[in-house]
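The other protein chains are all here in position, but one chain of the complex has been omitted.
Showing chain A:
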Amino acid sequence: MRNRSTIGAAIAVGAVTLLTSGCLSSGGDGGGGSNNTSNEIELMYGFTGNQDQVFQSVMKEWAGQNDVTIQFSPTPDFNSLINTRVQGNQLPDIAIFPQPGILRTMAERGVLSDVSEAVDMDDLEANMLPGAIEAGQGEDGTQYGILMSSNIKSVVYYPKAGAEQAGLTTPPATFDDLLSLSKTVAATGTTPWCFGIENGPGTGWPATDWVENLMLINYGSDVYNQWVQHEIPFNDPRVLEVLNQMEELLLAPGETNGGREAIASNNFQTAGNPMFDTPPGCYMYRQGNFLTQQGFFPDAVVDTLDDTVGVFPMPGTSADSSPVLGGGDLAGLFSGDNESAQKTLAYMASVDFQNKMAKELTSYLAPRSDVDPANYPSDTSRNFATIQNEATDWAFDGSDQMPGAVGSGSFWKEMTAWIAGEIDAQTALDNIEASWPAS
C-alpha cells in the first residue's frame, strides 16, 4: 500500500514537471564540461555591467564569423560559483579568472588544461607585458592562463584645475619627490591626499594596494614576489618599514582629507571626488585605472576626463625606475580538446581582440604592448597604456595571489584596524602573519 502510493505520487509529480518543463525551459543545455565537443561553448567570467556588454558584443561578432556559438555566463560571484561548479562537475569550457590564486587552485585540482597548445606562445612572449605570462603559470611552470585584460594600480589622479597653485607642477620623478610634493601641498593648508578604503564587506582592500605599491617601489618585484608567495614572512621588518612610510605619507595629521579617522569610513568609489570641489579638498588620489569609468568620479568630470583629470605614475626610488603594480583577468581552458574553445581562447589573446576592446571599452587596458595606442578612446587611457608598457618592473596584485584567508581576509581587516588607529603597525603585521594558513 505504502509503496504503491509513493511510487504513484512520484510518477504523477514526474509527469507534471516533465510536461511543464517541456513548455518552459528554452534550450540551455547547461553546456560546458571537458567532454564537450560541439562548437557551442560556455564562457564564464566575473565581470558585469558595461564591461560585460562590450565584451559580449566583441566576442559575438568574432564568433559569428568563425562558426562558434558562445554561451556567456557572467557571474558577479565568480570565485564561489566556479568552486561549486567544479565540485559539481559542471565545468564551463573557458573561464576568465580575476585572480591567479583561484586559477592555480583549479590547476592543482587537475581540471584546467595547458593553454600553450591553443595559443601562439612565441607571439605572446614577444608582445605581452613582462611578468604577465608568468602570472598565468602554475607552480610547475605549465601555462594555465593567458592574460586577456590588464589593469594598473600605480596611478595617481590629480585635478588639473588648481593643481598648479598647490605646487603640483611636474609629476614627481622619484619617491622622495612625491614625499616632498606631499609636504608642499600640505603647507598650503589643504590636505594633499584623498584616501578612502570603505567598500562594504570588502573594506580595506584599497589599503592593501597601497602597501603593495610601496613594497614594489622600495624593494622591487623579486622581494615583492617572495613576500606574496610567503617565502619571507608577512611581518618582515621591510614590510613594517613600508607601513611607517605610509604613516608619514598618508596618515600623519594634515595629509589626508578628513584625517586618519575618516579613512576607514570613506568609500573608495567617491573618496577622490573632493578633488573636483572648488577649492579642491585634496589633490592626489592613488587608485586603479578602472576609476575613470562612469560611476566613480562625478558624471561631469567623466564627460570631460582629459581636460579635468591628470594622472601620473607612482614614482620609483630613482628617476629611471618605474615599477607598476597591476592585475588582470586570466583566461583558462577547461575543455582542452575542444577546438572551438581553443580558437576562442586564442582570439582573446590576439592583438585583434585587444585592439577592439581598447576602442570600445573605456576601462580596458590591453596586456599586449603591440596594441595601437590610437585605439584607446582618451588621452587618459593612452597615458595608462604608456605607464603600463614603459614599466621597468611589473608585478601582479599581491592580495589577489595570497590565500583567501589573508588576501581577502586578514590583510583587509588588519589594515583597516591599523589605519583606524585601533592597533599599531607591528601588531597588524603580526596578526596577518599568524593568520597565514599552514600549507
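We adopt the following convention: contacts are C-beta pairs under 8 Å (C-beta built on N, C-alpha and C of every residue); 3 or more make two chains touch, one makes a residue touch a chain; residues count from 1.
As a convention for this text, contacts and distances are computed from a predicted model.
S.K.: Choose one: "Outer membrane beta-barrel protein", "Heme exporter protein C", "Carbohydrate ABC transporter permease" or "ABC-type multidrug transport system ATPase subunit". The correct choice is the protein name in UniProt for the chain not shown.
M.R.: Listed in its UniProt record, the absent chain's protein name reads "Carbohydrate ABC transporter permease".
S.K.: From the listed residues A:N199, A:S321 or A:T392, report the one that touches the chain absent from this view.
M.R.: A:N199
S.K.: Write down which of A:S38, A:Q90, A:T169 or A:T386 is the residue touching the left-out chain.
M.R.: Considering the complete complex, A:Q90 is the one touching the chain left out.
S.K.: From the listed residues A:N39, A:Q71, A:S116 or A:Q137, report the one that touches the chain absent from this view.
M.R.: Spelled out, the listed residue whose C-beta touches the missing chain is A:Q71.
S.K.: Among A:G49, A:G64 or A:P437, choose the residue that contacts the chain missing from this document, as touch is defined above.
M.R.: Of the listed residues, the one touching the omitted chain is A:G49.
S.K.: At which residues does chain A meet the chain that is not included here?
M.R.: 1-2, 5, 9, 13, 16-18, 20-21, 24-31, 33, 46-53, 71-77, 81, 84-85, 87-90, 98, 199-200, 269-270, 273, 288, 290, 293-296, 298-300
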